[in-house]
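Below is a slice of the complex: some chains, not all, each in place.
Labels for the chains are A, B and C, by order of writing; each one numbers its residues from 1.
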């Protein structure tokens, strides 16, 4: 395995049609740091995990609070489900790019063979003035076939309408559990490549854990450093810009270290939700300020 | 978890297009108490439970009887299936808002992984002069994927035609039974949030039981009072107005207490069926009068 | 449970558009007894049971024979599948109303979770000059979801083209077997209600057996007389006119007793097949004459 880092691809290198380029330019150069990096605020946890994610900071249960935070925190975009967009985005329409999340599921039914059903269409996103759409792909699930097929149609619609397609590329399911697990370097690396091969414009990945090697193919069993693993998954995406996600709330320094690792690896940026809004509003803004400072060092 | 109550959202805050706003205004301010609260009469039990629900008051088996009761009781709307609407609504067309229930199932086949199939379309509702449509979403069912996808199409049609979409958001299925059960606070709270995220205009919930904690996530295992649980599910809906449903017939005082709890929590109102019509007509009207008196104290 | 009988609903009370009313008026007042009662001749047994049903009277295997019998016996309509209609109805077109059966299945595959697939469309029925269409709904089957959805589309097409929709509402499947069985009063009563709720214009039911109480809900476990059970299923249809079907061939007196019970309960009439044509032509006509005499006593 190579340890090489690849430089972040330029917008002009991504094979984008005019509409996708216009919208990505807007996201990357007219919002956030305006320097080609990206910091997204994801807010689909109310559906994916349920209201319990808001127990520590109940105010965050209000989508309006989150959109306001995205505006005032200077994010490059806020990722929400269609119901929240319909009710809450009007007030802030145009002030922060909307990344409409097109599918989602609750955590209640078994996740042994999950698929994330479509709750909205690319056309819904166009109508709502979104600048991008998001799709969760469960790489490795027993329902992968239906998932890939639904994704292909979303990709076609995103092409038709010129909306950048951000893929939450997540290893999931029984087979994934048996081969390293959903956060293993093997699985995340494979998910990165899969998203690129299937036509993601941007891929969102979890940080790969190179120590989770139980059941992984021999090639992934060797010892690999954390930074090297991040370098690898960014490289595997093959010119698909990568967003690293934060997952559960961790300590600030630890999270910032991860973000630094991502940017060093050539990622486009980060998409941190719970680490941002599972705290008081002012604390959120202070943490965001540190993230911005970090991203300001990686212009393109 | 917060104990805060959120005020009932104003019609102008719901992100509604002109048609949805016109129809909700009509429902809330030209029928019922005309004060922004709502009292709906649901009548899909003949399909959901079968004729046995009419054994105690056989007259209630006649849809005409029920629609008349909705008119004379001053309800904000009557929720019926398409067959009953086709045969019985003409006589009273325009006198009480019609909430056409679009899906439904019999209780006979296994409910281990239920889905409620579409029996009518939003366009049927438009043609029949309905002012709203209703959809039962089985949150947590193993068939959740097909359910969410069918719902998304109904949501799009409701948007297209400007009809408010009322979601019966019901936890159901094996996984739900294993995690608190269908009436547990955890499940009802999650169902509330899910309906809002997916685009309900109004959500109908069962009263949450905070004592049903077997198998629920740790965050929901703490002791919670009844009123606090109702407050929470109303808050989780995030600007989606909430209707609380009554379920099986109970004692009048108990039911009125529940209704009061709902209104105190900021709900839009109640949707009581069996508690209304599983008794003689005059008794129904007397009970309705008490409900109206209660709702008259919560204008907006 | 009430023992009340409800009067047969008048044509003008059924919420029919002009086309449905025109065709039903033709069926009920220009054919058969011309007195508002109905006697249909069903002939889908060749598909549903196979040629064995014709072994006792091989001539009845010829659709032409049956249509001629329907004409000469003065039936209100003959119910056949599309293939038979295409080949044989031309000769008698206009002489007896055609009820085109739109779905059907063979008895060969397992009936544990049956669904009756569509073999023809409402538009086929229009093209063939049919005055009504028929659909078999398997209430309670594990495939109920797909069945309800297919039915909803047939209902919409029947509305669009103004053809009355006759529903063979049949309890079927494992869950039905476990709760009283397909002919139990509980199941037939529920099936009657279901057809009405979903939009049947006429519902065809089997005679309910009030003694089949194994596994039924408590409300149905009480002792109920045969006539009371028939009264109940007619009442549960809620203004949907009911046709009682004969099922397997029985003794004439027994069958006529059942027909009388149906008419006393307020049914629209009967739909007897094997009891009519599983005998010689002249005998068939003699039996039909007795049925006509009975129906002549229930004008409306």
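By our rule, a residue touches a chain if its C-beta (ideal position, glycine included) is under 8 Å from a C-beta of that chain, and two chains touch if they have at least 3 such contacts.
Predicted model, so just to flag it, every value in this text is computed and none were measured.
Peer 1: Which total copy number does the whole complex reach if 3 copies are given here?
Peer 2: Number of sequence copies in the full complex, not just those placed: 5.
Everything below uses one rule, namely that only the chains that are shown with their structure count from here on.
Peer 1: If I list every residue number at the interface of chain A and chain B, are over half of them used by both copies, so same, or under half, so different?
Peer 2: Mostly different residues.
Peer 1: What's the rotation, in steps of 5°, that superposes chain B's Cα atoms on chain C?
Peer 2: Here the rotation carrying chain B onto chain C measures out at 70 degrees.
Peer 1: From the mean C-alpha coordinate of chain A to that of chain C, what's the distance rounded to whole Å?
Peer 2: Computed from C-alpha means, the inter-chain centre distance equals 57 Å.
Peer 1: Hey, how far is the Cα centre of chain A from the one of chain B, in Å?
Peer 2: 35
Peer 1: If a residue has to touch 2 or more other chains to count, which residues of chain B qualify?
Peer 2: Residues of chain B never touch two or more of the other chains.
Peer 1: Provide the residue numbers of chain B that touch chain C in the complex, in ascending order.
Peer 2: 44, 46-47, 50-52, 55, 58, 61-64, 81-84, 86-90, 104-106, 108-110, 115, 117-121, 124
Peer 1: Tell me, which parts of chain C touch chain B in their complex?
Peer 2: 1-2, 4, 13-15, 139-142, 144-149, 151-152, 155-156, 171, 173, 175-176, 179, 186-187, 189-190, 192-200, 217, 219-220, 232, 235-236, 238-240
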